[in-house]
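Only one protein chain is missing from this complex, and each of the others stays in its spot.
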Amino acid sequence: MPNQSPQVLVAEEEQRLNGGPVINDFSIQVATVNGSGSQSSNTVLMRSIFQMGIPVSGKNLFPSNIAGLPTWFTIRANRDGWIARRKEIDFLVAMNPETAREDVMNLDPNRVVVYEETLKLDQYRRDLAFFPVPFAKLATEITPDSRLRKLLANMIYVGVVSELLEIDPAETETALTKQFKGKAKAVALNKTALDIGSKFAKQTFDRTVVPYKCQRMNATKGKIIIDGNSAAALGCMFAGVTVATWYPITPSSSLCETLADYMKEYRIEKDGKANFAIVQAEDELAAVGMAIGAGWAGARSMTSTAGPGISLMQEFIGLGYYAEIPTVIFDITRVGPSTGLPTRTQQSDILSLAYASHGDTKHIVLVPASVEECFQMAYDAFDLAERFQTPVFVMSDLDLGMNNWMADPFKYPKEKFDRGKVLSADDLKRLGSFRRYADVDGDGIPYRTLPGTNHPAASYFTRGSGHNENAAYSERPDDYKRNMERLNKKYETARQHVPPPEIQYATGAKIGFLGFGTSHWAIIESLDQLQREYDTSVSYYRLRAVPFTKHLAEFFERHDRVYVVEQNRDGQMGMLIKLELPAELARKLRSIRHYSGIPIDARFVTDALLAAEKGGQN
Amino acid sequence: MPNQSPQVLVAEEEQRLNGGPVINDFSIQVATVNGSGSQSSNTVLMRSIFQMGIPVSGKNLFPSNIAGLPTWFTIRANRDGWIARRKEIDFLVAMNPETAREDVMNLDPNRVVVYEETLKLDQYRRDLAFFPVPFAKLATEITPDSRLRKLLANMIYVGVVSELLEIDPAETETALTKQFKGKAKAVALNKTALDIGSKFAKQTFDRTVVPYKCQRMNATKGKIIIDGNSAAALGCMFAGVTVATWYPITPSSSLCETLADYMKEYRIEKDGKANFAIVQAEDELAAVGMAIGAGWAGARSMTSTAGPGISLMQEFIGLGYYAEIPTVIFDITRVGPSTGLPTRTQQSDILSLAYASHGDTKHIVLVPASVEECFQMAYDAFDLAERFQTPVFVMSDLDLGMNNWMADPFKYPKEKFDRGKVLSADDLKRLGSFRRYADVDGDGIPYRTLPGTNHPAASYFTRGSGHNENAAYSERPDDYKRNMERLNKKYETARQHVPPPEIQYATGAKIGFLGFGTSHWAIIESLDQLQREYDTSVSYYRLRAVPFTKHLAEFFERHDRVYVVEQNRDGQMGMLIKLELPAELARKLRSIRHYSGIPIDARFVTDALLAAEKGGQN
Amino acid sequence: MSLTTQQPPAAAPKNVNRLGLTMADYKGAESTLCAGCGHDAITSQIIKAFYEYGVEPHRVAKLSGIGCSSKTPAYFLSKSHGFNGVHGRMPAIATGVMLANKSLISIGVSGDGDTASIGMGQFVHLLRRNVPMIYIIENNGVYGLTKGQFSATADLGSKAKSGVMNDLPAIDVCTMAIELGCNFVARSFAGDPKQMVALLKAALGHRGTAVFDVISPCVTFNNHEGSTKSYKYAKDHEELLHEISFVPFFEQITVDYSDGETSDVELHDGSHIRLRKTDKGYDPTNKGEALDTLRKCQELNEFLTGLIYINEMKPDFLTLLNMTDEPLATLPQERVQPKEDDLREIMAELM
Partner (left out) sequence: MSLTTQQPPAAAPKNVNRLGLTMADYKGAESTLCAGCGHDAITSQIIKAFYEYGVEPHRVAKLSGIGCSSKTPAYFLSKSHGFNGVHGRMPAIATGVMLANKSLISIGVSGDGDTASIGMGQFVHLLRRNVPMIYIIENNGVYGLTKGQFSATADLGSKAKSGVMNDLPAIDVCTMAIELGCNFVARSFAGDPKQMVALLKAALGHRGTAVFDVISPCVTFNNHEGSTKSYKYAKDHEELLHEISFVPFFEQITVDYSDGETSDVELHDGSHIRLRKTDKGYDPTNKGEALDTLRKCQELNEFLTGLIYINEMKPDFLTLLNMTDEPLATLPQERVQPKEDDLREIMAELM
C-alpha cells in the first residue's frame, strides 16, 4: 500500500490548481478512434512517466469493434501510488473529431486540452487551457504515405505532451526504443515524429501555463509493467501447464495467446519438441471438454474464457465437480448479461461460477486483485485443482486482464508442485487395490490413478452418473448420499487451502470495507480519502477466494457495518456472503455497487459510503 | 387438504395391525424388472382401488435403463387422502428374483408377501405372512407364447392381490378394460389372467389372514388420475401454445410427447392443417434457441428439459433475459449434479434457474406442487412470459411429472390470453413511433412489435449486446445502467403477478414449515402427524413462485422458526429466501433436506422437525 | 421465399422499385466495420438485390450470430426487424422465427467462425431440416471481431499475419451443404457485385435453405500475402462456373433460352435464373457433378463461384410440418385454444 499523504480539508482537486504546479499527480486522456495505431504511442507515453519513477496506470476504454470507433486511453500518474481509475481528466488529448466536443464539455474547469488544430475546440469553452496542434500538417513533413502519417500523428502528440508535462526526453526515447524493439526503421520514423512534436510545442507554447508537471522520483524502480492476462499466462507456464485449450473471446483471448508466445520461447525442449499442447477449440464446450479430458488423463490442464463461455461450460463443469476431475478455468469477466458490453469491465459472473451447473454444486474460485496475484493464483490454481480433483476457477476481469499495471517482479515459485492424491503403479503394488471414491483420509478427497498406469488394479470407470466408492454404477440412495456428503466435506476442507483474505483492521473502526479483485484499488484510495478528508477510519477485508475462510465471520463480528464493494448490479459477492454468515452477522452487510462498465473509482466508493452512513446506520 | 383424523397417541403403523383389519390404509409394492410389462398391471391395480372411492397414489422407482433391471412400483391407499410416499411397505409383490431377498428383509414384521413360489422367500423370515403363487405355471394355462406369458404373469398378480385385499372384481375389470381400451384381444387375454389369479387366490389362501382391506368409500368420485407432465401438456395446449421445441431427456420427454399426442387430436384445423409446430431439436441449445426465436416472432413458444438441458441453455437464457424475449421453459428436475440419477427425483436446479446465465440475471420460476398446478401454471407461464417479455420457468420434478396423481378435473381457463404489450400496425398508426426499451408505464415493462407488422415504424433491432431505449447499439454507461435498472424494476413488478403462496396459519403456532413442489405432500401429512401424535401445531407456507411475494416476510415475522423443507443437499430454496429476507427474519430460517433421490415422506419431515426442535431452538 | 404476388406497377417511375420504394428504403445504419471490409460490399449487394426484387421490408427478418459479419444486419434494411443473437446459434433462432411466422422472409448473415466453428452443429441440422431462409456466410477464414485467429474455413497452409501457418484442412461449407441435402448452394466473392446480386435474387426466389458462401476478405487481419482469403488470392484463384443473370417472376421472359449457350432454371416463385455457360458446361441440378466439381477445385486450390447446386423439387421444413397457412404467431385465441367441451372430454377419459 502506498504511503498516505497528510490530511487535507477540502476536496483535493480544486486546491491543487490554485497552489501552483501539481507535481506527479494528474490524469491524461487520449481520445482517439480504435485501429488508428495510438496504442503504441500511449504505451510510450505511459512508460516514459513510469521511467521517471512516477507511479502510473493506464486504462484503455475501447469499443467492441475493430477500427474507427471512439476509444479513450487514460493514464493516471500519482505520486502517492494510487492507480485506480480517477474520474476527472486533467489533460485531454483530443484526436477524435467525433467525440471531441463531448470530451471537451465533460472536463472540469482549468484543465488542459491538446487537440488537432482544425477541430477548433476552443470555440466550446473559455475556462480551459487550449493547445492547438496541426498534427496532420506536421505529419506530412515526415512522410508522403498517408497511412503512415496517421500513425505518426500519434507519436507527435506524445512529443507535445511530453514537452508540456516536462517529461525527460531521454526517457521518452528509451520507451520508444523499447516499444519498437528490433525494428530500426520504425524506431527512426517514430523518433522523428516525437521530435517534431516536442519541437513544435517548445516553439509554439508556453509550457509554464500547464499546471501539471512530471518530476523524477523513485517509486517505480525495479518494477515491471504488465497486464493481468500476461501475468496469468506466466503463472500457468511456471505451474507447468501442459494442456491449454481455449476459444477466442474478449477479454480473455490474450491470456492463451500470450501463453502460446511464452511457451514457444520457454517450453520447447532441446529436440525442438513442445512439452505442451495449446489448442484453439471450436467453441467453449469443446475447450472445457478437452481440458477435462486432459485433466482426467493427468495433465495440468486449463482453459480461459469470459461470461458467455462460462454459460456454455455449465454442463461440463458439473461433470468435473461430480466425477472429480481437476482443471483450471479462467474467467476474465466483462459486462453481462448475454453479449452485454464485451469490452467493458464488470464483476458479475460470481453466482455463475460459485454454483456453476445444475444440481447441488459448489466450486473453488480464486479472485486476484493485482497482476502479482494473477501470476500467483494462476500458479496456485493448478495445485488446488489437482489437490481437490475438481475444476478451479480464477476470476479476473477486463480491467485487470487487459490493462497495463505496475507491479513488483514476480517471485519464482520454488515449492514442489502439489499433484494431489495420485497412486502410481508402485503405490498399487504396495496397496494391492484402491477405491476411487473412498474417503480414506477423512478430508473428503479420494485417491485416483491415471490412465496408462501399468497395474491390473489401476483402472476405474469415471462417470457423471451415480457411483459408489468403487466407481461402480450405482443408483442406491445411500451410495448417492454418502458421495454427495463427501463432496461437501471436500469443499469444507478447501477452506483451509485457498488463499486467505488480506485484512487491515483500522484502530477503532466501527465500519469496514469488503472488496475483491480490481475494486481493491478504488477501495484503498477511498480509505485514504476517508481518513484525510473526513477523519474516518475504516477497516478493510480483501477477499481472495471462495469458499470463504474463518476470518470472514471474525471481521463481521468486529464491525458494526461492513460495506461490500463490487462491480455488478445485484451485489453477487454480498449474496454469497449472506449465505455463509450467521444471520446476526449478515445483518451488518451493506452493499456498494458500481456496474456501468467503467472501472470503479475511489471517489465513488467514498461518496457511497458517506451517503450510506449518513442515510441511517442501523 | 384431506380431513385430519382424530388424534392418536402412539405411532399409527404398529397400532393398526393389532386392532383388526386396516381399512383403506396401506401400501403395496410390486418389485419387478423394467421392460417386463408390469406397468399396465400396476395401473389396473391402482385404478381399481381408485374406483372403489379410496384415495390412492402410485410411484414408480425405476432404473436408468430400458429392460431387465430392478423396478419398484408402490401404491399407497389412504382413506384420509395422504398421498405422499410412505416409507413402510405393507404388502409386497415380489416378482424379481434379483432383489427378492433384500425386498423381503426390508419389510417390517407382520407384513404380507405375495411371491413367485419358486423363489422360496419364506425361508428368510418367520414374521411375515407369505403367499406363494406359481405365476409361471399359471401363465402357461393361458398361452404357449413365452413372451406373452411373462406379460400375463403380471396380470395374474393383480388378480391375486385384488382377491386378498377384497377389491371389487367389477372395478378391476373396469380398470382393465379402460387400460386396454379398443384392443379387444388384449382385454380378453388379460381378463383371463386376472381371473386365474383371483381364482387361484380364492382357492388357495385364507384371505382373512391379510390384515389390509379395501372397502368402498366416496373420496375419489369425479376425480381424475394423471401425471404431471400430461397435466402440463394440457396446460400448454389450452394456453394456445403454437411452437414447442424439445430434446428427449428423462424425466421431461413425456411432456412434449404427450403434448404432441393431444395437439394432433385437438389442434388440427378443419382443413387438416396444424395450428402449431412441435419440433424435436438436435439438442437443448437448439431447442431453447428455437423457442426464443419463435417467442421473438410472436408465437407462444416453449421447451421442456431437465438439469443437463438447463445447463446447456444458460447462454440463450441470458439472451432471453437481456433482449427481453418471451418463452416458457419447463424443467422437470431429476437428481444432479451432472447425469446424476436420471430416473430419480430431486429439487436441486433452483439456483441454476433463479439466476440462470452469466452476468446480473434474475428469473421468474413457477413451482407446481400438484397436477392441477402443473396444468394451471403451464397455462399461466405463457401469460407471464408474454406480459414480462422474458423466459419463464416452470419447475416440476420427476415425482410429479412422471407419476400418476389423483386430482380434481382441471378447470377450463376462461380468461382472455394476456399477450402482453404488443403494438400492432394500428397502434403504431395512432402513436407514430415507439421506443422498444422505454419504460412508458413505469412498471419496467417495455412495448414490442412483432416482425411482419406492416408499418414503417414497426421495426427494431434486437441484440444481446448493449442497447439504448430505441434498441440502437450503445456502449454508453448511462444507457447500460438505465436498462439494467429497468430490468430490475420489471422483476419487482413480477412479484405482484406470479402465483401467490398458499398459507395456513395454525393458531398459536410458533413454528412453520415452508415447502414447495412435491415436498408439499409429505409436509401436509407431517402437519397431521405432528398434531395427532405430538399435539404440535405448525403453520405452513407453500411457496409457488420466484420472485417471492410480500407474504414471505410476514410469515417469518409471525413465527419463531421456519423450517424450509426441500429435496436437495444444499438447501437451495432456503438460500434464495435468505437472500431475500432482512437478516432479523432470515435468522429464523431452518432447513430440512431430503436428497437421496427417493421422494420425501412425512415421517422424515416429522422426525427432522422434532429433532431440530429438541436440538436447540435458538 | 414465397414472395408477394403483387403486380408490378404499370409504369414504374425511375429510381423506385415495383413497390414504389427507393434504394434508400433498403438501407440500414452506418457500418462500423473497417474501411474496405468485404462484409460491407456484401451489405451493399443485399440492399441492391432486395430493392430490385421489390421485397416488402416489413416482411423480412434479419438474423445473425456474433462477429463482424453478424453485425451487418444492422447495416441494411432498417425497416425490417432484426435479431442479432448469440455466437453460432442463428440457425435455431431462424428455425423458431420461421415456425412462428411462415410469411416472413428470413435472411441470416453469419461468419465462418460463427457457422463452421462454434455453429457447425446447428448449421448441419438447419440444412437437414431445410428451413426456408437465405443463409449467407461471410467467409474470411478468420475471426475478425476477436482479432484474427484462424477459423475452421481457413485453408491448409494459409498464413496468418503473424506468420503462423494453418495446418488443419478447411471445412468446405458448400460441400457440406450439398451432402446434407441443401437444395440451393451458391458461392461468390465480395469483389464480384454483379454475380452476388444475381445469386441473392435467385435465393429470394427459392423456397428452402439457400446457402450462400461469400469469400469476404478481412482487410485488417487476413488480406496479406500468404493468406488464401485475401482479395488478391480470391481474384487470382476464382473459378467462375457461369455468367449468371436473374429474371424475376414479374418480368416477361423475352430472350429465347433454347440457345445452346445458356440454360435456364425456374425457381419456386416463378422467377428464372439464366446461366451462360463458361467453357466448362455445368449442370447445377446434378448433385454428383456439383460435388465432384467442388472436390476437384479444392484439390487445385481454386475456388468455384456461381450457382453450384439447385433442386427446386425438395419440400421445405414448414411444408413437411403441414402447418396452417396463417402465421402461428398471430392466430387468435379462438383458434389455438380448444373448447371447454374438449377439456371435459379429456377429463372424462382420465376419470
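Annotations for the structure displayed:
In order of appearance the chains are A, B and C, and numbering begins at 1 in each one.
Note that contacts are C-beta pairs under 8 Å (C-beta built on N, C-alpha and C of every residue); 3 or more make two chains touch, one makes a residue touch a chain.
Small disclaimer: the values here were computed from a predicted structure and weren't measured.
Considering A:I83, A:L234, A:A385 or A:L589, the position touching the chain not shown turns out to be A:L234 (whole complex).
Touch with the chain omitted from the figure is made, among B:P109, B:P248 or B:P582, by B:P248. Screening A:F316, A:Y355 or A:Y540 for touch with the missing chain picks out A:F316. The residue touching the chain not shown here, chosen from A:A31, A:L128 or A:A291, is A:A291.
Take chain B: the residues that touch the chain left off the picture are 35, 63-69, 247-250, 253, 280, 282-284, 308, 338-339.
By the touch definition given at the top, chain A reaches the unshown chain through residues 222-226, 234, 237-243, 245, 262, 266-267, 269, 271-277, 279, 281-283, 285-301, 315-316, 319, 409-410, 412-414, 416-417, 449-456, 458-465, 472-473.
Touching residues on chain C toward the chain that is not drawn are 117-122, 124-125, 128-129, 152, 167-169, 171-172, 175-176, 179-181, 287-288, 291-292, 295, 320.
As a convention for this text, only the chains that are shown with their structure count from here on.
Compared on C-beta pairs in contact, B-C and A-C come out with B-C as the pair having more. Centres computed as Cα averages put chain B at a distance of 44 Å from chain C.
In chain C, the residues that touch at least two other chains are 86. Residue positions 315, 319, 463-465 of chain B each touch two or more of the other chains.
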